[in-house]
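For this depiction, one protein chain was excluded, whereas all remaining protein chains were kept in their positions.
The block that comes next holds chain A.
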């Protein structure tokens, strides 16, 4: 995302103009834009006009619309963001108060304004929002590390794209593969059919150019991780090799970037195990994802050891923070960014203030995990918030709720 203009006031209100450049930027926009904000973007609106004769005509006109955001609709698969709200500026074709849904588009600027009302309405550009903005406007281009992962088991494959901030499940391939039987060769046949379908789907999702002319193309190929329990991934790798050497030579470009790793199952949550494997770490070193996964593993380890130096759940973490356990020297507050997406302003304020407090007052570390990654999902399972503590605390019974 490109930052075009930045006019954030000291009090937290102000506007920024941003230009999304790639699909993941839409996800950032989705996290930045909150209900109540003012969004200005180009819009195409269909105008119906009635002539004096009574005949009607419709025309599509381009407008610059400012809307007060009411709701957001994000489609993670196609990375499309639709922002609905009421129009705030009057144009030739629209009136104030009419509803409109803006479809944010790649490479088209939009301006986002957040207000801090005197009576506490609106949260403005709080620390989390500014952090998110920094994440979104990553000028160094460090986060190019992306990978495609196929997590599979017999008859089941999940094709997903691992980005810096999220993992998108692109497609799930599910097929019924006959089991081994006496005197039946159906199993092998079923498996090669399954490999074939998976490969076709994978190439389609990767938009991989399989024409023979593409062999000399210099287009970089993202790392392709094949993971499965048993021998399925290895079998798939072998299948790709055989296809590359026989029918589709263009696949040879793909072969060097394939990494076969072990996973416990073919389900998506095995991805965390995949990303921890040394072979993958070498390729995707120090991605945000890898750091987040590591953090979650550390947390789970503490929890497992029953040292009482780890806790999870909203109330538990808040009480730990109150006791000053999330301080300097190992205290880490782990928050899922899902909490900041809350429609409820008070809810968001609660978490933002907790984060601010830990960072500024307690001196602990704060890590915001993306809920669209596997680690974030694990965190969500724990209530969206967890903490590593500097000293063990005896937890009192939380029977009250």
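Definition applied: contacts are C-beta pairs under 8 Å (C-beta built on N, C-alpha and C of every residue); 3 or more make two chains touch, one makes a residue touch a chain; residues count from 1.
One rule holds in what follows: contacts and distances are computed from a predicted model.
Undergrad: The chain dropped from view, which UniProt name applies: "EKC/KEOPS complex subunit BUD32", "Ribonuclease P/MRP protein subunit RPP1", "Cyclin-dependent kinase 2-interacting protein" or "Elongation factor 1 alpha-like protein"?
TA: So, among "EKC/KEOPS complex subunit BUD32", "Ribonuclease P/MRP protein subunit RPP1", "Cyclin-dependent kinase 2-interacting protein" or "Elongation factor 1 alpha-like protein", the name matching the hidden chain's UniProt entry is "Elongation factor 1 alpha-like protein".
Undergrad: Out of A:92, A:306 or A:344, which is the one that touches the chain we can't see?
TA: The one listed residue touching the chain not shown is A:306.
Undergrad: Of A:93, A:187 or A:281, which residue touches the hidden chain?
TA: A:187
Undergrad: Of the residues A:23, A:36, A:84 or A:178, which one touches the chain left out of the display?
TA: The single option touching the absent chain is A:178.
Undergrad: List the chain A residues touching the unshown chain?
TA: Missing-chain contacts on chain A: residues 176, 178-184, 186-188, 229-231, 235, 262-265, 267-270, 273, 300, 303-304, 306, 311-313, 316, 377-378, 381-383, 395, 397-399.
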